Every structure is written in C-alpha cells, then in structure tokens.
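Note that one protein chain is taken out, while the other chains of the complex remain in position.
Showing chain A:
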Amino acid sequence: MAGDGALLLGLVEEFVTGLQDSKAADTATGVKKGQFAVLELVEALGSSLTSSEPRTRARGIQLLSQVLQQCCTSLSEKEVQVLTAFYENRLKDHYVITPHVLQGLKALTLCPVLPTGLAVSILKSLFQDVHVQSLMQTDRSCVYNILINLMESREEELKGLGADFVFGFVQAIDGEKDPRNLLLAFQIAQNILYRNYELGSFTEELFEVTSCYFPIDFYPPPNDPHGISREELILSLRAVLAGTPRFAEFLLPLLIEKLDSDVQSSKLDSLQTLAACAAGYGHKELKEFLPSLWSSVRREVFQTASEKVESAGLSALRSLTACLSCSVLDSDSEDSLDTFLDLVLKDCQHHLCEPDLKLVWPSTKLLQTAASASYRASYKITAAVVPLLLEQYNNHTQNAQRRTLVEVLQGFIQPPRGSHTEEADENPLTGYRQPLCALVFSALIESSPALQTAAVRTLTALGTQPGLLSGEDIDLAADHLTRLVLQEEEPQTCSAAMEAAGSLARLHPTAFASRMVPALKQEIFSEAMEECEGRPTAQSQQALRQRSLKALSTVSTHPSLAQETVPIILQALSVSHKGSASFELEEVVSACRSLQQIAELAKDSEESGRYFHQTVIPRLLGLAVQASLQGGGAPNPLTEERVLSAMVPIFSTACGYLHTQLAAHTASLVLSLFLDGDTSLLPENNIPQQFQLLKERPNGWPETQLVCLLMACVCSLPKSVEVPNTDRLLSELEELSCSCVHPFTHTSAAKCFAGLVNKHPAGEQLDSILKRSVKRIESGLSSHDSPNRMQVFTLLLWVSKALLLRYHPLSTTLTDKLLSLLVDRELGTLAADGFALLMNDSTDVLNRACHADVRMMYRQRFFTETAPKLVLGFNCAPEERKSSYLKALSHILNSLPRQVQITELPSLLPLLLEALCCPDHGVQLSTISCLHPLLLDTPQVMTSHLETLLSRLLGLTASPAMKVRVISLQCLKALTRLPEHVVLPSRSRMLRALAVPLGDKKRLVRREAVLARGEWFLLGSPGR
C-alpha cells in the first residue's frame, strides 16, 4: 500500500504541477483496478485543493473530476455524499474552477447510488451559485446535461421542488445562443412538459424563453462541423411549443403574427406548428382564435404560389377541424365545430359558383380537407356542398364550366385515403344518390370529351363505394362505358372509360359480363360491312377491333370475367388462322397482347392459372403448329414473326407465374412436342404424325421459328422446376442456332440456349456443354468466309450474356472474344451494338421475371473489367475502327446506375469528349445521351472540362442530324446549372453562339435553342 501511496502522489504531482494531462487517465485506471480508493486520491490532492493559487486548485479539481467521470459507477453511497457536498461548496469558489466543478457534478449525477435528497441540493446550489449564461459553451452544455441526467434518474425528487425547478431552468437558458445547447435546452423543456412537471406561475416565462427562437432561422455553416440541422432544431422547438395546451393563449397569437411574415419558411413553420399543436388542444383553447386562424390559413391557401405552403395550410386546417370534432360539448356552449365549419363554408362556398375563376380550386381543396377531418365534418360539408354543386351544374350550361363542377364534385365523392368512416356510419352521400347518378349519366352523354372524362372518373368514385350505385345504375354504367369504349373518338376519354370499366368490373363482374363483354365480342367478329352507309371505314373498323380487344383485357379484373373474355380472344385467333375473317396482322398482335395482359392480371388466381395451362396454352400452340404445317397457299398471320413474338410473353407469363406444378407439366409436354413430335398436348389432333420442329431443312422456317414458343415455356420456369432432356435439347438448339439461315429462328434458338444455360446448375455437365459450344463458336468465327458467321456471332452474344449475368468464370473468355470482334470488318459494328444487348434487360428471356440467375451489380462488375480493355483497344485501333470502341463504351456507360457513372466518369471524360468529335452520328448521339442525364443531375463533374465541352457541344448544334442538334442544345441548357462563377465567363459567347440555332430550319431544334438561350440569359441576372 505504501508503494501505491507514493505512486499516487507522484501521479497527482505530475498532473497538477507537471501539467501532464495523460496522468489523469493513468490515475483513473488505478482507481478502477482498485489500486487506490477515491478517498486516497482526495487525500493525495490535499495540498493542491487548498492551495492559495486558483489555477492549482483548478488543476486539482480537474484531476478529481476526470477520475470521477471514468469511475462514477463504482463509488459508494457514502463517497458520493461527501464528494457532492464538496463539489457544491466548490461552486462558490473562483470562476476558473467552475468548469471543472461542473464536470465533476455531471459525473456524480450519473452515479447509480446518488443518495435521496442530493439531486435537489445539487440543483439548488447550481441555480443559486452559477450564472449559466456567463459560462463558455461547453460548460453551459455541462449544466444542461446535469439537468437531463437528473431528470432521467430522479424525476420524483425534482418534482418535489415544485415550480422552482422550472424557474431555475428558465433563468439558466435565458439568452442561450448556441444551437448545440439549444437542442439540449429544448430537450429539457420537452421533458418538463411531457412528464408533467409543475409549471406553477411560470408557464408564460417558459413559453417566452423558448418561443423567442421561433421561427428558427439557423443555417448550419458550410462544412457543418457539428452535424446540427435546421430541421432538427425546428422539430425540437415545435415539440416544445406544441407540448401543452397551456401555451395556447400565447402560442396562437404568435403563430397568427408569424403567418403574416413575408418569409416563406416562417409561414411554413407556423402552419406546421399550428397543425402540430392543434392536435393536442381542445375547443376551449382554440375558440377565441378560430376566426383569425381561419382567415390566415385561408389567405395562405388562396394566395400562395408554393405547393408546400398550400399543403401545410391544408393540414393545419385538417388538424383544427379534427380537434374541434373530438371536443366534448358542454350543454350550454355552442357547437364550436358547427360554428367553425359555417365560417369555412361562408368563405369558400360562393367560389364554387364561379367555376371559371381561379379561386374555385383552392376553395375546393379547403372544403375537401375540412371534410376529410372527421365524419361529422364530412357530413356537414357534404350536406352543404353537394346540393349546391348539383344546382350549379344545372345553372351553368357551358361544357368547360360543367367539367370543372364535375371534377370538384368528384373530389367530394372520392373516399379519402385511409378513410375514417366506420361501418356503422351512414355514407353522407346516400341521401344524394339519385340526383348524383342522374348528373353523372347526363354528363356522360354530353358532347365535350373533357366533361365525359370527368364524369367517367366520378362514376368510378361512386361505384367503388358500397351502396351508391343500385343494380340498375351499374347496368346503365356498363352500357355507358361500353359506348364510350367503342365509339369515343378522344383517346383520353376512351382510356379513362377503360380504366373505369376495369375498376368497376372487379366489384360488379356480372353486370360487365352480361353487358359489356357481348358487345365487345360482336364488335370483334363483325365483318367490315361492304359499302354500307354510315359504317366506319375499314381503317377505323380495324382500330375499333383493337380497342375492343384491349377493353376485353382491361375488364378481366375478376377471374369469372377472364373465363368469359379469354375464349373470345382465342376464337378470334382461330378465326384468323382459318382465314375466314379479314383480320389484319395488327389485330392479331393486339389479341395476343390482350391475352398477355389477362395472364398478368390473373397472376394471383389459381383458378385462372389452371385455365391458362389446361386450355389457353394448348390451344395457342395447336394453332401455331397447324399454321406452320399448312405451308403454301394464302399467307397465314399466325406464321408472322410479329404475331409469334407477341405470343411469347403469354407463354412466359403463364409458365413463370401461374401455378408452378402445372407449369412443369406443361413444359414437359411442350418439350416432347418439340423433340419427338408428340402431339398429345395439342387439342385438335388433326396433325400429320411426322414432323420435327427443331430440324433445319430448306424452307422449313415456318416450323423451326416456333422455337421461340419453346423458349417462352422452358426459359421462364422457376429454377426449382427441372427441364427434362436438357442435354439433347441443348445440342439440338445449338445446331439450329448455328446452321439455320432464317434470322428469327436462329436468334430465338440462341436465346433459348442462353436462357437454359443461365439456369443450368453448375458442374461437369454444364462445363462440357459450354466447352463444346465455345469450340464451335471459335471455329465458326475464325475463317472470314465461313457461311454461318452471323449465326455463330449471335450465339456468342447470347451465351456471353447468359454467363455474364450469373458470374460464370467462362464469361470473360467470351466477352474478350466480343471485344476482339470490334475491329472485325463485317461484325465490328454489330459487336459494338452487342454491348447494349449485354447490358440491357431483354424483354423475353434472361430477365428477373423469367427467374433468370441475375447477380446484383453485374453491370458494374462488367464495366470495371471491360472499360480498361476498351480504352486500351481504342488507343491501339486503326483510325477507321475507333468508333466501334467508343460506341461499345457509351453503351456500357449508359446502362450503369447514376451513382457509378458519376464516380467513373471523370476518368473517362477525355475519351467521351473525343467521342463527341467522332464523325459517326450514332456514336455522337449515344455519347451525348450518356452525358445529358449526368449534366442534369450532377453537372459539377464537368467543371474541369467545361471549356472543351462547350466548344464540342456548340459544334454539334450545327450537326446535320437533327437529333444530335436537339440533344446538344439540351446539354447546353443543362450546363447553366453549374455554379455561377464557373459558367458566367462564357455567358456572352454562348448568347452569341446560341443566336444561330434560333434560326434553325427545324422547329424542334429551335424550341430547344429558345429554352437554352433563355437560361443563359437569366444566368447572372437579377431575379433568376
């Protein structure tokens, strides 16, 4: 012990007189280890604590405080008591000592064993002996932390102090200016309010001392060293101000005053604070201020140009209304909600009678917001507004005015999101059911498409709420919608009608099945009448059919409807196959699209899934096979590439999503059809037994191209489903893709091959398959006069993509192969475009919807691997082949996420600027389209190359290609967003140069030039 004592004395000596700060930590370690007790430390400090030199005393206290901070948890109750008394006493000492005393007290307040009564005594001495605002920032923060610590652990004791605690706090923070400390002070104030400390007679003082910071106008310094945001302060202060209804009498006048401010942000803050505080108030607090609050809120919503202020105003109104709605009424007092809503109605209602004028919309929004606050409010407002609107609709005869009225009405009918209506409540609209329906149905037959559209939306709003449309009304609605879908010229109205039909059909399927579907069916199968008067021309007949097909798919929102509509579409396809009706190619394609949409809609329904697998797929496949075997004779639409491509997504949606087990069954049947000619899947078995769909022979393309349907089935299966006979299938596909001359066939075969390889489990089998095909690809590409180079190249491209997506080790070999083809005379350009194919999602295979193995960030990985090779290749390539490299590079860059582009671009920028000079328009366009979004998002990347960029872009504004001119002007406009000091020097030069494209011969170019020059004019000018 003696040795320890000497050691301790030594440490104290070195800290106090030797001024070695590190010794405090050593001492603390000693205390923590039990080497010496705190009491021994005090004894050792003895002389420094009693020294007549304040700095020495300060040093002594500092050491003790720092040790206490480290080991406050290990102190005994007795020690704490002695130390506290000592520290309290030290508060009266010299001012240089105070900071250290506060640190020590802070450590003591964290002691778990702080004896009862000490908290109060610490506070009393603090409030009595320390003038907080004359301390430094860190010391003030220390005081606040002492308060916070004690509030956390000794709430009951502090409450025993009564209002004195609040008074002490108010005095302590009065005049605080540092945002860091304000956050702490607001925290204490929140604790006082939310934990119900007694405010006594100091309510107003507490309000004054906090509300003087409202509205917060603190902007953190540029590098933001303390990480305090304006938002944080605002929210914290708001929580204080809105913390108690007892502040209401002071806060509400303040808010009304600040709402008059010219500063946008203080308006916003006031409105948001109003919304927050009203939530905790009752009508008693609000009553007196309601008229002025309403007139301020109304003024903001009526006059503002800012959407933020508007929406803040509306939510304040909602909050006020909700508060009044919840208040319990005294028997003698008036209903304050009623009075308030009367006020709102009085000021807004008459604007609804002037549908041409500006204020109709703000008034509508205010009324709708108030109505959305509570059931009672919505009842009252509906009762006042709906009859008024019904009357106004009849008084105004112009279509534009009527349209506005119907749109306003729709807003009142639309059930608010997150609706508060309880089941028991009667819908306030029920009483107006009949006149509303009458109005909507009469508006539906008006001549103005815009009015019709508004009416269609209102009809949907009515129909989606229970009880507002009767059975007859729904039938009538279905008839009206059918008419609009079939006859309306205006595309907007027509699509609104389709959308409405879709949402109403989900709720009322029978009405649509019996009324709309038959009418659509009739329209699809009616032949273009020969020279009949008043009939549409063949052209519009065709459009009508397409529209009907589309409508069929949109109303199939209910499984029972899908079973009605799908047979009609299948029938249409089979009719077109037999050639008995004049279906145009375009119509057959739309039929396929509709089927696909229905399949998408049916994703969740098992019933529909079964239907698709058992009926739709066999029928479609049967039709396609029959059509392909027909040969000769009239051209059959079902052998057309476009139709087959449109069938592909039907198959892949069905196999990818609908019912896994059935999909596996379907896939195996489809496979045996393609590999063995087994026709058991097909419904109408009138097909010659001998045929092989995957064998290439002269003029065999109608059969072989069906491989795209095979691809759609087998490549979209979930990974859990195993494809039988993969080996044989893959080798047949490889053969077909390398030998067939028909482009659609060999591309589809290559895609199918790739799709399977992508999902094939890794292992020897896969390795041997790949080895075989890589060998074939290499030999196929090596000789320039090989007849199948094109086919082999396509296979290479797709297989590279398949392997790249799953991070297969072989993918680099293949992509290197592609890179080497960039200098190829025949395939160079194709190879460059191939990089776009590698990077972009393809629609029918190798995407996530097809359950392909797509690794995250494969694009970034590929970019990092390939970009250096491209740059190197570019530098070595002969002049005439350089453009392929630039094109490939810009394809890759274009597909990268924005964030990666921004980090990678600076290093590649010189090359891209080079690419802008490349004479190939394609390269120019793709480079510039890659730069444009970056200029819009983060123009600062370009700052260092601004000069070059400006001259290159200006050069391109005279390009012979219109698209290049347009987009280079767009880039020049985007550059005005750079910091002013960077671009301002170029202003006058740009204004002169941009005057030239103002006279371009193409209007589209002139339009961009006007925009760009306008922005450059505003640059550096007042009022921008």
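Quick notes
Rule of thumb we're sticking to: a residue touches a chain if its C-beta (ideal position, glycine included) is under 8 Å from a C-beta of that chain, and two chains touch if they have at least 3 such contacts; residues count from 1.
Here, contacts and distances are computed from a predicted model.
Per the UniProt record, the absent chain's protein name among "Glutamyl-tRNA(Gln) amidotransferase subunit F, mitochondrial", "proteasome endopeptidase complex", "Protein translocase subunit SecY" or "Cytosolic iron-sulfur assembly component 2B" is "Cytosolic iron-sulfur assembly component 2B".
Shown as candidates are A:K33, A:H981 or A:R1003; the residue that touches the absent chain is A:R1003.
Between the chain not shown and the residues A:T17, A:T50, A:N89 or A:Q303, the one that touches is A:Q303. Listed residues A:L41, A:M151, A:L259 or A:L459: the one in touch with the omitted chain is A:L259.
On the side of chain A, the interface with the absent chain consists of residues 259-262, 267, 299, 302-305, 351, 354, 356-360, 400, 960-962, 995, 998-999, 1001-1004, 1006-1007, 1010, 1013-1014, 1017-1018, 1021-1024, using the contact rule stated above.
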